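A single protein chain has been removed from this complex, and every other one stays in its place.
Coming up: chain A.
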Amino acid sequence: MSQGDVQQTLSYPIPSEAALEPPAEWARLRQKCPVAKVQLPSGDEAKLVTRYDDVKQVLADPRFTRQLTADDAARLTDSESGGVFNSEMSKIIPDHGEGHLRWRRLVGKWFTAKRMAALRPQMAAIAEQLIDEMVERGQPADLKASLGFPLPVYVICDMLGVPADDRDRFSRWSDMLLNLTRYTGEESTAAQVEFFTYMSGHVAAKRAEPGDDLLSELIKQSAVEGEGLSDMELLATGIGLLVAGHETTANMIGKMVSMLLADRTRWEALLADPSLVRTAVEESLRFDANSGFGLPRYLPEEAEVGGTVLPRGTTVICNMAAANRDDGAFENAGEMDLRRSPNPHLAFGSGAHSCLGQSLARTELQVVLEVLLRRLPTLELAVPVDDLQRVEGLIVGGLREVPVRW
């Protein structure tokens, strides 16, 4: 794209030339076209916001709703099922007001920081085991397939009370449900049906025989309060948590390790001072230029953002990764600073709908990094950084493989 084309319709998502680097357009959009017209994979048009303040405002402003199923909302994909954001399932969990608050609080109690901290030893044991297996298979190894992908599935399956034998099927379903272009609409719909059938059976089994897991606890509360969650809500909750909690963290583990190894002085700084793990995780979340599609919002009424009045019926795409590189919000936004603090990045969104599982994700990322630093201090990328490849077609951005040696 040349300088003069900024006003023309951009295809979205915007491709990037290097796997870990942001597209050059981001800086131009933030500077010159903070509310840009874009064309989505479906062919529908939307507005893209890339500035920190604008993204933060849209995410926290209740006028920008999540009603992507509205008749005149932009479709993200051309598949009939419409992908995860405008699927039928997404209508089941209340997305605003009192209903949303009730759901959020019922489920949110499972994701408190203290509960997540209590899961640390369990997570560390899973990480140790996966690293043992990776080392046993020999080097070079794909860190994403060996560690990044399985770890969050194991953790969330445990939380949902899903048996260990079914973990691999869950990974596949999760991958397909989130896909925008890699699978056909037909394949994605088939995956949704399989997953739906499995989860219905799983919810029924938990009703019959409750265990020590999130679904059982939610069912128990429904009985006590008489106004808990319906079967459909439980089902949608289970599916939503898996889809939200798997691929995101799985990819983030691979991207975080790649960013830290891409310039090995970063890895060495962490080896020298492991107390930097917490701020290094936050900075990895901020610095991730490949975080995926962003968050779509729909405007049922007119509203203003970034000095532009948007008519009712507009679909707005918030690109949090572009916002996280905004020099107006972060000093030296283009530098990865493992000590950055405070780091109010938008990787988990903002406001009432900010990621429910962010304590879980943070804890998983911190634990994985701690264990890797301890177990494989000589870790390095087994390919030049320029050879890393992005996965295409996912709502959640990631790398195809993260080849490493130690």
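By definition in this document, contacts are C-beta pairs under 8 Å (C-beta built on N, C-alpha and C of every residue); 3 or more make two chains touch, one makes a residue touch a chain; residues count from 1.
One rule holds for everything that comes next: contacts and distances are computed from a predicted model.
Per the UniProt record, the chain missing from the shown structure is "Ferredoxin", taken from the list "Transport permease protein", "ABC transporter ATP-binding protein", "Ferredoxin" or "Peptidase". Here one chain is not drawn; of A:R28, A:R104 or A:R374, the residue touching it is A:R104. Summary of contacts with the chain left out: across A:P121, A:P344 or A:P377, the touching residue is A:P344. Between the chain not shown and the residues A:A73, A:M116 or A:M252, the one that touches is A:M116. As for the chain not pictured, it touches chain A at residues 60, 104-106, 108-114, 116-117, 341-344, 348-356, 358-359, 362-363.
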